[in-house]
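The complex appears here minus one protein chain, its other protein chains still in place.
Letters A, B and C name the chains as they come in the text, with residue numbers starting at 1 for each one.
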Amino acid sequence: MDTLPLPDGGTAAPPPTPDQLRELYSLMAAVRHLDAAAVAWQRQGIIPGYAPELGQEAAQVGSGYAVDTARDFVFPTYREMGVARAMGVDMVAYMSTHKATWHGGLYDPVASRLAPIQAVVAGSVLHAVGWAHGQTLEQNDGVALAYLGDGASSQGDVHEAMNFAAVMKAPVVFFVQNNGWAISVPTERQVAGGSVAARAAGYGIPGLQVDGNDVIAVLDATRRAIAHCRSGRGPVVVEAMTYRRGPHSTSDDPGRYRSLDEERSGAGEDPLGRLRQRLLDDGIADDAFFAAAQAAAAAEEASVREGIEALGPRPGSEMFDLVFQETTPALQNQAASWREESEHV
Amino acid sequence: MDTLPLPDGGTAAPPPTPDQLRELYSLMAAVRHLDAAAVAWQRQGIIPGYAPELGQEAAQVGSGYAVDTARDFVFPTYREMGVARAMGVDMVAYMSTHKATWHGGLYDPVASRLAPIQAVVAGSVLHAVGWAHGQTLEQNDGVALAYLGDGASSQGDVHEAMNFAAVMKAPVVFFVQNNGWAISVPTERQVAGGSVAARAAGYGIPGLQVDGNDVIAVLDATRRAIAHCRSGRGPVVVEAMTYRRGPHSTSDDPGRYRSLDEERSGAGEDPLGRLRQRLLDDGIADDAFFAAAQAAAAAEEASVREGIEALGPRPGSEMFDLVFQETTPALQNQAASWREESEHV
Amino acid sequence: MTGFRQAQSPDAPTPHPEAPGKRTEQLSMQQALNRALDEVLAENPKAVIFGEDCGRLGGVFRITDGLQAKHGEKRVFDTPLAESGILGMSVGLAMAGFHPIPEVQFDGFAYPAVNQIICQIARMNYRSRGTLPMPITLRVPSFGGIRAPEHHGESLEALFAHVPGLKVVSPSNPHEAYHLLKYAATRPDPVIFMEPKSRYWQKGDVDFGAADAPGAGSPAGAPTGAKVMREGRHLTLIAWGAMVSRCLQVAGLAAEDGIDVEVLDLRWIKPIDADALVASVRKTRRAVVVHEAPLTSGLGAEVAQLVTQGCFDTLKAPVERVTGFDVPYPSGDLEDEYIPNIDRILFGIQRVLEYKRG
Partner (left out) sequence: MTGFRQAQSPDAPTPHPEAPGKRTEQLSMQQALNRALDEVLAENPKAVIFGEDCGRLGGVFRITDGLQAKHGEKRVFDTPLAESGILGMSVGLAMAGFHPIPEVQFDGFAYPAVNQIICQIARMNYRSRGTLPMPITLRVPSFGGIRAPEHHGESLEALFAHVPGLKVVSPSNPHEAYHLLKYAATRPDPVIFMEPKSRYWQKGDVDFGAADAPGAGSPAGAPTGAKVMREGRHLTLIAWGAMVSRCLQVAGLAAEDGIDVEVLDLRWIKPIDADALVASVRKTRRAVVVHEAPLTSGLGAEVAQLVTQGCFDTLKAPVERVTGFDVPYPSGDLEDEYIPNIDRILFGIQRVLEYKRG
């Protein structure tokens, strides 16, 4: 279950170069910083809420980094800020969803290759299968990456998606972040058998479990999985074992369901500290580099915050105008009376 | 995957006695006869439709025979006539659903331990889990038997059911009749990986594949599975490999999607002929016995047909009276105007 | 599952010219739908048809009969047995630029897909700010009347009509079926296409050249409005799908008693052509709406309220609703007690005509 041979004998998943390793670190540092900042913004009243991904930086950056945005397409949940960042998505447009500006975010999903933010648990896993089957029908070589959590794995749609994808040999990577929790419910009361990757065998497809706190391992596993899909061999399940170090969201209180001791023992090694140590050990980066990465992260955060603070509400007319490609008389009438009644006031 | 150790070292699944083998044969013969008759009734206009189970007699009778109707509960699909018969359900009341008298059938599910006939594919699999969990909550030792097909295995509800049952260690036997087809779609385009039993491992529960045309093997597997559940070890998946020898239903035309050659090669050995040979070989039954069984089957069919032909429509007032335990004023008003307008006419 | 009339094949596949031209042919609704799908596949290489049994078998109602053989397994294919999967997959195909035309085998089996329909298909265009349109045409054999097993006779129009982001249409005869399906399956928005299964085998003239004939109240050039199927002066009967032909029958019977009934085929359940409703009832001053679905919170309430809103001054009596009861759709033996029959519709007409104020 733990390795996946490469279709091309190795070139599809080369080990990351020193430059790439430094880039991965910078990305993870930026994500860590922005994530912590977003929690603070919520406390400061800048945004109404946020779902932090503290502890999942390696799983998110490592997998998002493996995506080829020229041909692949990614289906996130509501917690994939690190994936979006690694893919180069505009962070103000991404974060706008947490400002309650627009469900799904303001970024262009087509241009950025990132589907709108999905609030239904497991809601978009089947979309990935359909998109991927579209690649097969058109003989394109794009791969779909579907993100889901350990909690999401319980949903019927995930089973339907894995079975459909396996029957149709659709090029989908089911990327599971098993972060130990679905709000207050731990994995052992959620995932019977203990592993989502282990389910893959039941569909006759490969399943990989990977240390989700090791960005290099995540990158390698995701690249292998994408290469497998791209070569026409059908879907793969990758399960990155990680830990949700923070609350489920800014309105959650983990103290009600887990102790600090449990958190400490469950969390494992910090993904960022681990990469830092690796880079130091291998002489790939030094303190100056880390300081610069930290400064860049802080600067980036400041500019994203500025963008978010400047973000006004969308015009109410968009409620009506964006429902359909071809609007309807009923909707036009409703828009007209809305306009009239709000102007009146 | 193919055997399940018994919790009590063997007494829970003793080999069938000669008497039991003869009873199994008689049941299968009765079922075979009634099934063929029901298809004929449809052609004769006695009933509007029927879903034959030709070829599945061993899977149905063998599993239904293993049920302890003093404590277990069975959740059928729309094709479980043989299970119902093996459990001793009144066959006129059962068949009434195919007369279009009452959805679900006219038998009493509580007394007969057979849930109403279920027309939603995979619709009742979760019910079995809930019922079984109720046994755990009350420290009863009842076991739920959920019937489903290879096609049904694709539904999300089946995944949710297996995961729930495994997490809660609910005493459920998921009894899959893999009859090769879901209407026109063959198992290989339906069940990725090829085996529903193989999915069990992904939930950390046992899965057994059994020759569904061998009634003794089916009985043994079901007894083992029930014993496993009853001893508090959680759910089991049993997959009986069999073949739908007839059309999906009396309105289906298999000639559009499978050839007679395919049917012949797919069907395997006839379950009834096989048991007959076994009984002959072992000297457990002779031609006189088989002739008597056949005569009994014919007599039974005649009496069921008589019952079905005599079955009048239910009074229309039941439409209103059976919706709730506590009716509502709106419903009473509707019933009153229905009565008035139908009497008027 | 069993017992309903489904296995009939269409008469030997009628050959037809590449461009249908201005011709009229006698077809069953099954044939008309099949023809429309055939043409859509031929005209739009991005159109794909899929669902349970719609490939080799041609669907349990044979609506996709012969299409896989003609257009190939990539264009017309069977899926595993999972409705949420079918609709969820449609979303992804639409995101990849396809025009999916999925089939749900029966009305009652749309329920497992409701989450994907409501939360995804109906909202993706909005959520993505118009960048990911959902040109999905979901075909649902609908309504009762064929003595079928449980869950094979449901009317889901009120549910779908309430969902923002969906359009919903139901044809009442072969001509409408051909034109409405061709129209729906070429739109950039999701359309639920409710086929009255009890009418699949009735034949009628399909005028292929009439695509641009405006229906009453609809803008010229697009079949988007309701349609007056019979003109009358005394009362308007409003229906859609299978109930339209029953209302036409009723109108015929009422005429024998000197009652001149107008029959309006709503066609579009969402958006509803309120102008056509109001135009008709302003003239007749009385209305009865007929549907198979249960009464409470059914589409009849919306229709009645639109009529009342638009014709309050002229209305001679409250709009009557003749509908199914608030009970689960019953088994075949009781079906005729449940579905509005001719007598119940006539009683409804009578109540409206005899209404006396206070």
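Note that a residue touches a chain if its C-beta (ideal position, glycine included) is under 8 Å from a C-beta of that chain, and two chains touch if they have at least 3 such contacts.
Everything quoted here is computed from the prediction, not taken from an experiment.
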For the chain not depicted, the shown chains it touches: A, B, C
Residue among B:V92, B:V129 or B:L145 touching the omitted chain: B:V129
Contact residue for the chain not shown (choose from A:H33, A:R85, A:H98 or A:R223): A:H98
Touching residue (missing chain; options C:H99, C:R127 or C:K197): C:R127
Missing-chain contacts mapped onto chain C: 84, 108, 111-112, 114-115, 118-119, 122-123, 126-127, 150-151, 158-159, 161-165, 270-272, 293-294, 296-302, 304-305, 308-309, 312-314, 317-319, 321, 325-328, 355, 357-358
Touch residues of chain A, complete complex, unshown partner: 42, 47-51, 78, 97-104, 119-121, 151-152, 154-157, 182-185, 189-191, 249-253, 256-257, 313-314, 316, 318-320, 323, 330-331, 334-335, 338, 341-342, 344-345
On chain B, residues whose C-beta touches the chain left out of the figure: 73, 102-104, 106, 108-110, 115-116, 120, 123-135, 137-138, 144, 156-157, 160-161, 163-164, 167, 318, 322-326, 328-331
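Convention: only the chains that are shown with their structure count from here on.
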Between chain C and chain B, distance of the C-alpha-averaged centres to the nearest whole Å: 36
Length of the line joining the C-alpha centres of chain A and chain B, rounded to whole Å: 44
Intercentroid distance (Cα basis), chain C paired with chain A, Å: 40
Multi-partner residues of chain A (at least 2 other chains): 156-157, 160, 163, 167
Multi-partner residues of chain C (at least 2 other chains): 80, 82, 84-85
